[in-house]
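There's a structure below that I have some questions on.
A single protein chain has been omitted from the complex, and every remaining protein chain is retained in its original position.
Presenting subunit A:
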Amino acid sequence: MPNLATREAYGKALVELGKENRNVVVLDADLSKSTKTADFAKVFPERFFNIGIAEADLMGTAAGLATCGKIPFASTFAVFATGRAFEQIRNSICYPNLNVKIAATHAGITVGEDGASHQSIEDISLMRTIPNMTVIVPCDDVETMAAIKAAAEYVGPVYIRLGRSSVPTINDEYTYKFEIGKAVKLREGKDVTIFATGIMVSEALKAYEMLKEKGFEAEVINIHTIKPIDAKAIVESVAKTGCAVTCEEHNIIGGLGSAVCEVLAENKPAPVVRVGVKDTFGQSGKPAELMKHYGLTAENIVEAALKAMSKK
């Protein structure tokens, strides 16, 4: 399987979009080499705006461009985009329902060595609570390309969460169909449903194989859109399996786990075990070491699945 970071795919997608649509403009806050918006800046310098290290202004400028028919993609690291500029996103983008796409990279603990100050584990929670906002977390390069294109076609604010580190390609470049708000069933099973988002999707697939060896059939569903969440897919699957595990590279508070619990509590109460960062800050280290340290591996998912099944 090829390995590519979702931010790399974002850079490529932007260049393609730029060729197709002259209204696509890109803004960054002095991180264009890391967020990969530099790829776009190289090809379309007149449509790229470096706003400097000023995330609040980044969001406001994007909002202004959107009022005039532009499709701005605003990028910086997830922690700064959603933390520093939260209220600008709320009041200058989402309240007026402006067509701004916030593509934030370096989300989660796999930022690695930079440590906790740069590891966003709250962004899904922050973004999904704002009315009018759509929240997408792609799992690989193929899904990222598709999600960026879908976001550009969709009219309204979208938050796209991207990662720094390489992840395995799960989806087929030629056959994969992405639809905002539509979950993707990757494996069929009857014993437990594993809902995963972002880079945890590939871990969930590994967990599926490990559970199979133990005699369990897990269903694996990729929830790439956290909002609007595919409640139907969640309820239908858990109606069959009777329990669920959620997997995200994010705090277990407020993200995918919470979103799935909200849907199930109101429609199909069932045991849920959440795999994620357990309400603690990250630290410096290699991405793989951190995933292990914070309990975000396939082994942790297997453990959670066994626990969920035991509660049925």
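Points worth noting:
Definition applied: a contact is a pair of C-beta atoms (placed from the backbone, for glycine too) under 8 Å apart; a residue touches a chain by one contact, two chains touch by 3 or more; residues count from 1.
By definition in this document, contacts and distances are computed from a predicted model.
When the unshown chain is looked up in UniProt, the name that turns up among "Multicopper oxidase domain-containing protein", "Branched-chain amino acid ABC transporter permease", "Transketolase, N-terminal section" or "Nitrite/sulfite reductase" is "Transketolase, N-terminal section". Of A:A5, A:L31 or A:A63, it is A:A63 that touches the chain left out of the display. When the whole complex is considered, the residue among A:G83, A:P96 or A:G115 that touches the unshown chain is A:P96. Summary of contacts with the chain left out: across A:Y10, A:F49 or A:F80, the touching residue is A:F49. Only one of A:E87, A:E113, A:E262 or A:D279 touches the absent chain when the whole complex is considered: A:E87.
One chain is missing from the display, and on subunit A it is touched by residues 25, 46-47, 49, 51-52, 54, 56-57, 59-70, 72, 87-88, 91-92, 95-97.
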